[in-house]
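My questions will all concern the structure given below.
A single protein chain has been omitted; all remaining protein chains appear in their positions.
When the chains are written out, they are named A and B in that same order, and each has its own residue count from 1.
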Amino acid sequence: MKPQTLQQLADHVSGKVIGDPNVFIESVSTLHTAGPGQITFLSNVKYINDVKDTGASAVIVAQKSEVEINQIIAKDPYFALQQIVVLMHGHRKNKPVGISDKSNIAETATLGEGCHVQDFVTISDNVKVGKNCYFYPGVFIGQDTTIGDDCILYPNAVVFENCVIGDRVIVQSNASIGEDGFGFSTHNGEHYKIPQIGRVILEDDVEIGVSAGIERGALDDTVIGKGTKIGDQVAIGHGTIIGPHCLLVPKVGISGSTEVGHHCVFGGQVGVAGHLKIGDMVRVGAQSGVAGNLESGKSYLGGPAIEASRAKRAMVMLPYLPEMKKRIKALEKKIEKLTADKSSE
Amino acid sequence: MKPQTLQQLADHVSGKVIGDPNVFIESVSTLHTAGPGQITFLSNVKYINDVKDTGASAVIVAQKSEVEINQIIAKDPYFALQQIVVLMHGHRKNKPVGISDKSNIAETATLGEGCHVQDFVTISDNVKVGKNCYFYPGVFIGQDTTIGDDCILYPNAVVFENCVIGDRVIVQSNASIGEDGFGFSTHNGEHYKIPQIGRVILEDDVEIGVSAGIERGALDDTVIGKGTKIGDQVAIGHGTIIGPHCLLVPKVGISGSTEVGHHCVFGGQVGVAGHLKIGDMVRVGAQSGVAGNLESGKSYLGGPAIEASRAKRAMVMLPYLPEMKKRIKALEKKIEKLTADKSSE
Partner (left out) sequence: MKPQTLQQLADHVSGKVIGDPNVFIESVSTLHTAGPGQITFLSNVKYINDVKDTGASAVIVAQKSEVEINQIIAKDPYFALQQIVVLMHGHRKNKPVGISDKSNIAETATLGEGCHVQDFVTISDNVKVGKNCYFYPGVFIGQDTTIGDDCILYPNAVVFENCVIGDRVIVQSNASIGEDGFGFSTHNGEHYKIPQIGRVILEDDVEIGVSAGIERGALDDTVIGKGTKIGDQVAIGHGTIIGPHCLLVPKVGISGSTEVGHHCVFGGQVGVAGHLKIGDMVRVGAQSGVAGNLESGKSYLGGPAIEASRAKRAMVMLPYLPEMKKRIKALEKKIEKLTADKSSE
């Protein structure tokens, strides 16, 4: 899009200009790489000294910086950045292709108006797709699955049969939605596959990362709540329910039949056992292993995960274990001597 | 399928009816969500109090419950459940499509009778496929690979060249079988790729999860033993041999040239180093890191993994580390005082 003045950008984010409101901004960049004609942002006050070294023409800040630079003061600079990137760069433009005749769309499937289907896409029997959806090459949709409006399925994404996908859902490349849950009954030393008859429901505004796997329910459905964003290579077990507006960072794994509340944030590589109840607004630090229920509003860390502040105090102590053992030994010797001295008195 | 009487179901699983043998059962559900016409199950006695709250028409139990509800008594309720779900719901029905002319099957490839190949499937030179196999869209089979009878390859599953797949093997979507092992020779600071000339052998009844990766052997073969089930996003290194009837839960990673015995169970996110020997019937708890050989029949936990009971005792102690350090310091002070008092006597 064409360049904007700093004032135009400030108006767009309900912010206030410090400096020259007429400077033209052409694009967005980071503090360290930005140059003339670019705007950057300071989301964390601890980098404030870096502002004076930036080559940017302007910076978005939460509070006025004393550095001599054009500024937009915005309450939430990171959200202002998001709005400005959308304004100036926009989301990915998916090429209008209509319905490719090299795709395979079942006669019983229905697509709303404005849908685009690239080559090598398979849409199976009785699939219902809303308006303005975009299917990249290699996408597979199993029979009886329903998809809402404005969804994007990236190359080689797979959605199995009988799933329900809301509006504005994004499924990244090579992700799998609705594969069989890992459900076997072991009898006389052999594992018998239990048909997985539950569904996967992805509510509105969900995003699923590349090579993620969302197992369909064994009996009950697996549900990903509205607005929840799931990173690359995340695995969600069968029958698990993730509440709305959660962030599951790449490589998280959650076992089956667990319930997670709303607005939870799980760090990278976190593992959660099955059949647990995780409250609302729970934060779990990277690589933690959750083995029990977690309370709403708290932060957890470690394996097994305990309250984060307590876990941190314990973790920093770990390297001192050998020293602690030595000190115990030294104490034992001294006590022995004191006791011996005493009895020989 | 049509509804069954409770007696019919009990007969099917060699179980015994308590209550009304003529009640009709239409489907299977979980304890908490089941309603009239549904049967549910109690696999763990600790949930026995939940039985009285279920809306189900009947419940499968190991021992007679005192709750007033129709019951099937079965030795192994979870196995009975499996049999009943198969009876009433069945495994996934793969639509009969014959051989799509939008697939690409090499002239030198052979397929047994009853195979179905969907669009956009590639079957390369000299591939031999048995009877009644089903290939979903986007599947790729490399040259000289052999596949047995009754296998299912889900969308975008990839099997590289010269692999051997037994009967009734299931490969879930976006999984890779027989990709190059992570084998490089580092010389003068550069990594030289070592051609990976081993194969992957998946024995009968193996299942491989979505986005899993089974590396082909560097020189020797990688082998997954009969009946072993491998979860989503599991990685198996080159030349590793997994015995029969193991369960590798999602996100397990096993490095190369390790040998795992039969009937082992590895929890989620377990990592195993290379060149190790893991015995038979070994259980490794979630997120453990296995750095040495493990003995048959034992349970292990932790990083590095040690015997599970010992690991658990140590893990629960971790949060008390700061307190322990304080107590050591207090002791040191008291000893110092006692010693000083003594020498001043």
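In this section, a contact is a pair of C-beta atoms (placed from the backbone, for glycine too) under 8 Å apart; a residue touches a chain by one contact, two chains touch by 3 or more.
Just so it is clear, the structure is predicted and the values come from calculations on it, not from any experiment.
K.L.:
Which candidate, A:Leu81, A:Ile123 or A:Leu202, sits in contact with the chain we can't see?
P.N.:
Counting the whole complex, the residue in contact with the absent chain is A:Leu81.
K.L.:
Touching the absent chain in the whole complex: find that residue among A:His238, A:His263 or A:Arg283.
P.N.:
A:His263
K.L.:
Consider the whole complex, including the chain that is not shown, and state which of B:Leu6, B:Val158, B:Ile201 or B:Cys246 touches that chain.
P.N.:
Considering all chains, including the one not shown, the answer is B:Val158.
K.L.:
Please identify, in ascending order, the residues of chain A that touch the omitted chain?
P.N.:
Contact residues on chain A toward the absent chain are 28-30, 33, 76, 78-79, 81-82, 85-86, 89-92, 95, 102, 118-120, 136-138, 154-156, 170, 172-174, 205, 207, 209-211, 227, 229, 231-233, 245, 247, 249-251, 263, 268-269, 286-287, 303, 315, 318-322, 324-325, 328, 331-332, 335, 338-339, 342.
K.L.:
For chain B, which positions touch the chain that isn't shown here?
P.N.:
Interface with the chain not displayed, on the chain B side: 104, 120, 122, 124-125, 138, 140, 143, 156, 158, 160-161, 174-176, 179-180, 182, 184-187, 189-195, 197, 211-213, 215, 219-220, 233, 235, 237, 239, 251, 253, 255, 269, 271, 273, 289, 291, 302-304, 306, 310-311, 313-314, 317-318, 320-321, 324, 327-328, 331, 334-335, 338, 341.
One rule holds in what follows: only the chains that are shown with their structure count from here on.
K.L.:
Go ahead and note the Å separation of the Cα centroids belonging to chain A and chain B.
P.N.:
Whole-Å distance between the two chain centres: 25.
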